[in-house]
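Just one protein chain is left out here, and the rest sit where they should.
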Amino acid sequence: MIGMGENILYALPAVPLGTALLAFGIRSRRVAEVVHLAGISILALLSLILVRDVLGGQRPFVLDGMFFADELTAILLLLIGVVGFLNGFYSIGYMRHDLAHGEVKERNISFYYGFYHLFLFTMVLSAISNNVAILWAAVEATTLGSAFLVGFYHHKTSAEGAWKYVLLCSIGLAFALYGTILTYSNAFSMVQDAHKAMLWTELVNMAPHLDPQMMKLAFVFILIGFGTKAGLFPMHTWLPDAHSEAPSPASALLSGVLLKCAFFAIIRYYAIALQAVGKGFPQTLLLIFGLLTVGVAAFFILVQNDIKRKLAYSSVEHIGIMATGLGAGGALGVFAALLHTINHSVTKSLLFCTAGNITMKYGTRDAQKIRGMGKVIPFTAFMFTAGLVTVAGSPPFNVFVSEFMTLTAVLRSGHVWPMIFLLLFLVIVFVALILLISETVLGSPPEDLPRGEVNWLTLLPFGILFLFMAGLGIYLPAPLNQLLQGAVSVVLGGK
Amino acid sequence: MVWYALGSILLPMVGGALAPFLPERSVKKVSQFFSFLAFLCGLLLLVAFAANRTGFTQNLLTISGINFYGVTIDTLSVLVNFMVVFIGWLICTYSAGYMNAGNREHPITEGVPRFYALMQLFIGSMSGLVFSSTLLGLLVFFEITGLCSWSLIGFYGDQQSRKSALWAIILTHCAALGLYLTTAYVFLSTGSFSVSALGQLTETGKILAFVGILIASWGKSAQLPLHSWLPRAMVAPTPVSAYLHAASMVKVGVYIFARTVLEAGTVPQVIGEIGAVMAVVTMVYGFVMYFPQDDMKRLLAYSTIAQLSYMFLAISMSVYGSKLAFNGGVAHIFNHAFAKGLFFLVAGALAYTTGTRRLSMLRGILNKLPVVGLGYIAAAMAITGVPPFNGFFSKFMIILAGFEIGRYHPLILVLVIVTVIESVGSFIWILKWMGTNVLGTPSDVVASAVAPPLAIKFVLTVLILMTLISQYLVFLFLS
Partner (left out) sequence: MAGTSVVNALAVLLILTSMMVVGTKKLRLAAYMYSIQSLVLVSIFLSLAIFMRAEPLYIWSVTALITKTFLVPYLLLRTLKTVGDQEEGMTLKTTASIFLAVLMVALAFVVVGSFHTYALLKIKVALAVSIAHFLLGLFCILTRKNALKQILGYCLLENGSHLTLALTAYNAPETVEIGILTDAVFAVLIMTVIARRLFKGFGTLDTDTHTLLKG
């Protein structure tokens, strides 16, 4: 395993793809679980090895540079590997519960694991692709890979959610394809080399010479396109439907990791646009979209009753914060946005998984009906509270750190009013989430509800995610800091 | 000495982290033990600091050359921390007697581990705030204390307490935005989170920064116009109220103000003016609100608001260059903690034994419950500033400093005169209630009171003693 060099770039997508194919073929639930567990473990391990390699200064390229890894890739793979592992682990307990309660059939369990790994495969592919067309195709494939996870339950609502998800994201991504084509033809007319004009690493190098008019248009298309997938306002409407209808661990993966895949695609083009058309244009766009997103999401978090929809809107809000961070720009802003992706992944995974346990216990997602969680399922309730407090942006947890950095970055960029608006929106979110805690966690539970946690197997990932959440709130480990600094200089062209 | 400081921050947090995993029977003992350890650290630090009296700052958390958190050990932090951990320990001890099924006002059958976990987290984060050498540290612990108080105010979980808890966190969080802005602004201007970086700002920069700090402080210390959460917060279990009012939460605001004024070098006078005027306005408001109150805890809440205004007035006056005013403010933070802590715990003891907090139903406490009655007298005397109780000394320092400054600044003179009038007025009003409640023959509810648990008696006795001697401790350090 040690010292795989460039082979790791083959191994990374191969493992989830292989696991997926294997899982589809297995009928026994037990065997499928074992295969699944092995798949997520190996993937997590591989992504950690890649992170180590990248930290060690390696820049693996394979297939004529079609696939590669830099610090940005490493961060995204870290999320896919680690968060994918924890959610995958949680899935086992969750699916067992669903099976026991007749929500799903035994055969469908292996389908679930199959699609889970297919989904992981497409995300890994989007992370490591250097070729912008493959990047696009991979992001589009993530939609297709995850559509069946969204529509996994055979409810009317899950079909509706899945429909909106696939349709809207496909349309959005068609825009992104236009952006990709525009960028390519722009670059091709410069270098006359079809292969090079598709490679992101080359595009960044030649960015200062690209036609600025055309790059502006391309960036707008990219922002609309990948922005749809990332959940930026006004293209976010599919997100709460899809994220609330999926099985909870899949929701966690959608919110925690998938949004970031699209967001990282935006970052890649942001890096090109910064040099091709200057700072002003991309930053202003991102700042406006980011702030609008935060504002609209804040309002919806307040008025929603369904806890998973609340969480989904909170994801929209956090994507808005990340976009605002990029919009503020500068090393601080980009650093804040990248750190925020990590923090949000960890926290939102925890929240969706706890929401899964809550739904299992109460049999509803309606915040008006969930009462007295602290007495019924104290451990889950504690994790849920901690998670909500975190996404509300309160110390001592990790999201506070990156939110504060984002605020500082916006202030540094001289946008006083946007910062004040951002603060106001964040207060609304804070109020909404604190309200949610005090309604659901405190109070007296329904009398006929037996006390006790749903499933002990599901609690282990909670603990680990909580440790990440609290740990990153207090300290930023040196390797992670180095990784983030490296990624910032990749984006801003310091190397 | 840094270890003592870390001890008083981390030990209660460790205790708090353990509490949820302990069986209900041992949780009280373990929590008392950890809070006692924290108190011991505070005491040892006090003693060690008394020996050489040189303040210093040690950086603890530095990433990429930027210091995020460090501890400052000086007279201010050592004194205030001592008060925080001391009262914290007393409250934990008191709660052992209070939080049980024998409580007549509010029998408590579950949630004790949660209570202790939060309470100790509260103590630890208060210590963390007090020692923080960075604005970021102040901000972080500001918010954590807010969360702790939110979950403690909402402890009973019924509709009303949930609502009150929400008020507390939302108002203080909104106020915290001021501190967010100041922290970000100072960091951008100076490249440092250190509190002392305030001193490097320009005149205008300082005004901006201090406006942010004042907003945050007002919110947390329940000063106008952000005061409304405090009277509502009275639905909390009484030991919580005692801690909120005496040593934490409301003291956070005034402490941050004091700490920043101390570190910023010269502070623009306009900040002093704003601070002083708002302090006196709040003071008068608090005083006026005494009259309609019948719930003992609500009366005390308005008294806290008014007393905090004294501290704000003192710190604001120190902006004019008066060392005496600053010392008076610090002394009042310290003295008021013991007096108000005592007062609340007396109210709690009354609620525990008689089942009511209604002032008009209480008569003849001294006769039936001597320790509680004595506590009532000591607390009332100390709050209203009657010698030889501690409140007198710090109030006297503040008013004296006010008159000194008032010779050159007519505005301050007017404000101090108003303060003196308020002081006399509240003296009369609170002594009126004291006379009614403590003396005379017991009313029905008092006559049928049960005996308070030993833990409650012990804590009340300690606090009565402290209202008599705490001022000497302060003088020792401030001289």
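Structure notes:
The first chain written gets the first letter, and so on, giving A and B; residue counts start at 1 in each chain.
Throughout what follows, a contact is a pair of C-beta atoms (placed from the backbone, for glycine too) under 8 Å apart; a residue touches a chain by one contact, two chains touch by 3 or more.
This structure is a prediction, so every number in the text was calculated from the model and none was measured.
Taking the complete complex into account, the chain left out of view touches A.
Checked against the hidden chain, the listed residues A:Arg27, A:His195, A:Lys369 or A:Arg451 yield one contact partner: A:His195. Checked against the full complex, the candidates A:Gln213, A:Thr284 or A:Ser444 give a single residue touching the omitted chain, namely A:Gln213.
When the whole complex is considered, the residue among A:Thr73, A:Asn130 or A:Asn186 that touches the unshown chain is A:Asn186.
Across A:Val31, A:Leu99, A:Ala159 or A:Leu424, the residue that sits in touch with the chain not pictured is A:Ala159. In the full complex, chain A touches the hidden chain at residues 66, 131, 133-134, 136-137, 140-141, 143-144, 147-148, 151, 154-157, 159-164, 166-167, 170-171, 174, 177-178, 181-182, 184-186, 188-189, 194-195, 197-198, 211, 213-214, 240-241, 244-245, 300, 303-304, 309.
What we mean here is this: only the chains that are shown with their structure count from here on.
Those residues of chain B that touch chain A in the complex are listed here as 20, 61, 63-64, 110, 114, 136, 139-141, 143-144, 146-147, 150, 154, 157-158, 162, 165-166, 169-170, 173-174, 177, 180-181, 183-185, 187-188. Residues of chain A that touch chain B in their complex: 372, 374-375, 378, 382, 389, 394-396, 400, 404, 407-408, 411-412, 423, 427, 430-431, 434-435, 438-439, 442-444, 474-476, 481, 485.
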